[in-house]
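Only a single protein chain was left out; the remaining protein chains are all shown in position.
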Amino acid sequence: MPSDLIAAERGAWRPMLTMRRAPRRPERTAWLTERAAALLLPLVVPAVLLALWQLSATHGWVSVQVLPPPALVAQTLFDLLWSGDISGNLWISLRRILSGFLIGGLAGMALGIAMGLSPRVEHYLSPLFRAVAQVPSLGWLPFLILLVGIGEPLKFLIIAKACFVPMALNSFEGIRNIPPSFLEVARVFRLSRRALVLKVVLPATLPPVFSGVRLALSHAWIALVIVEMLASTEGIGYLTAWGRTLFQVDVVMAGMAVIGVVGLAMDAGLKRIERRLRRWSPARA
Amino acid sequence: MPAAPPFLHAPGPRIRRGAVLPAALLLAWAAAHSGLVNGHLLVPVEKVALVPFLDPQGIHLWPGLAASLARMAAGFTIGAAAGLLLGLSMGLSRTADRLFGPTLHAVRQIALYAWIPLLTAWFGNGEPAKVVFIALSAFFPMVLNTQEGLRTVPAAYREVARVLTLSRWQLLRRVLLPGAMPSIAIGVQLALIYAWLATVGAEYAMGLGRGVGTLLSEGREHFRMDIVIVGVLTLALVGFAINAAFGRIFARALRWRGPAR
Partner (left out) sequence: MTTPGSLDLRAVGKTYAVDGRPLTVLQDIDLRIEPGEFLAIVGASGCGKSTLLRLIIGLDDGYDGDILLDGHRITGPGLERGIVFQEHRLFPWLTVEENVGIGLEATSVPAAEKRRAIREHIDLVGLSGFEKAYPYQLSGGMAQRAAIARGLVNRPEILLLDEPLGALDSLTRVHLQDELLRIWTQENVTMLLVTHDVEEAVYLADRVVVMEPRPGRIRRILPIDLPRPRNRAAPAFAAVKETIIQELRR
């Protein structure tokens, strides 16, 4: 890379718009202000929202039915955790995700690999696959409800499909994107087929396949919430919708918090693993 | 943010092979109908095609589609505009990014459909709740892609702007916005798709009023597989049309990137 670009990027930590005529303070004070801003500014919006929420509750701006006070929501969340309502329903949800992911994801990976390795397979299967992928989980829902009812198979199918598509796509592209030069190197060194798979194909496809895993699980989580809210009698999505039926907004909010936290934890954990897997290739996004 | 998958290869002799399975499925469908299986679920192929035109229920597809698209347009406009504004401010000001970024990323983790119970509790099952939900769906991809686009405009280009003593406004208009445009365009495309799915989802979950989603949920309640299939196909086709139409606009507006992509 040309040296100018590097120098420019090195200086990039100062956003241009704010630096034009920055006051010259001693460096240490500037550093402290910077740290304080980084730590405190993110807390402002939540604090303001919380304060407004609390104020609204104490002054009765909106009815408690519509917006229960923060303390009540916290209490409800705590109660639901304590009583096992949350852990029980969450466990059911996670089991659904797991089984759907194991079967749907593995099938997707198998299809992706087969299409990646054999153009013939790709020719036969990809149009149908694309059509299936084009219909979102939401579309499959009413269709599958008519076919299999609203029992456990429905959830399994929806989640399996949500995992199937990204896994197939990413495995396919992972294999397709192995640079031909890698394969040539392998031929030059006369690697056995086994060694070729172990030493070249696997390491090169692992990162994209793992991105597929992350995508699959996040799609599965979204699909799960849809299906549990619309057609279920247990699970974390059902718990949230149930709170709505009883007009207990505190339960709804507690459910949303759990859904958010689980989503966040899953995403953060998988991103970490993904970064680790991709460490050797910093250029990839 | 994911770009559109590079999955659309040029068709060739593969069309023949690709048609085999779908054709076989159609045949199996037709054959199955003429015999064995449970009659009212396996509707005949040719009947499905006529449902939107002849069936007294199916004919509701057209006003439903119009209502859905109008609803989507309203929600998308609100959500995308708000997302664009917030994304711009977060991309341009470090302070704004620090103020809103963390909260936004936390809230984004709540699976979108989990908002429906809360929104219906706040706004009822009518139009406002649906539009807010659609706006919310369009909002997130718009914010993220706008901010990301601005953030990744190379520092080298900002330096050129400084050397040429461009004003802030000129910097924004001539450098930052065009530089961010590819990412913003992806944001718009994703926002449109999400808004469309959210439209049908909201109609399906909340009921009330016309719409493709309402048609779907009624079709399901009355065990009308033909109507459900028509609804699902509409859902998919509109999504497909949005992508296709947008892809063309996109290619035109960004032709400065050259054919290499």
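Note that the chains take the letters A and B in the order they are written out, and that residue 1 is the start of every chain.
The definition used in the following text is that a residue touches a chain if its C-beta (ideal position, glycine included) is under 8 Å from a C-beta of that chain, and two chains touch if they have at least 3 such contacts.
Remember, predicted model here, so these are calculated numbers, not experimental data.
Write down which of B:Leu164, B:Leu208 or B:Ala251 is the residue touching the left-out chain.
The single option touching the absent chain is B:Leu164.
One chain isn't shown here. Among B:Val175, B:Leu197 or B:Val212, which residue touches it?
Only one of B:Val175, B:Leu197 or B:Val212 touches the chain omitted from view, namely B:Val175.
Need a quick check: the contact residues on chain B for the chain that isn't drawn.
Residues 156-157, 159-160, 162-167, 170, 174-175, 178-179, 181, 255-258, 260 of chain B touch the chain absent from view.
Just so it is clear, only the chains that are shown with their structure count from here on.
Can you work out the whole-Å distance between the CA centroids of chain A and chain B?
Once rounded, the distance between the two centres reads 18 Å.
In their shared complex, at which residues does chain B touch chain A?
Checking each residue of chain B against chain A gives 2, 5-7, 14, 17-22, 25, 41, 92-95, 98-103, 106-107, 109-118, 120-122, 154-156, 158-159, 161-162, 168, 171, 197, 200-201, 204-205, 216-217, 219-220, 223, 225, 228-229, 231-232, 235-236, 239-240.
In the complex formed with chain B, which residues of chain A make contact?
Spelled out, the residues of chain A in touch with chain B are 4-5, 8-9, 11-12, 15-18, 37-38, 41-42, 44-46, 49, 66-67, 120, 122-128, 130-131, 134-136, 138-143, 145-147, 169, 173, 215, 221-222, 224-226, 229-230, 237, 240-241, 243-244, 247, 249, 252-253, 255-256, 259-261, 263-264, 267.
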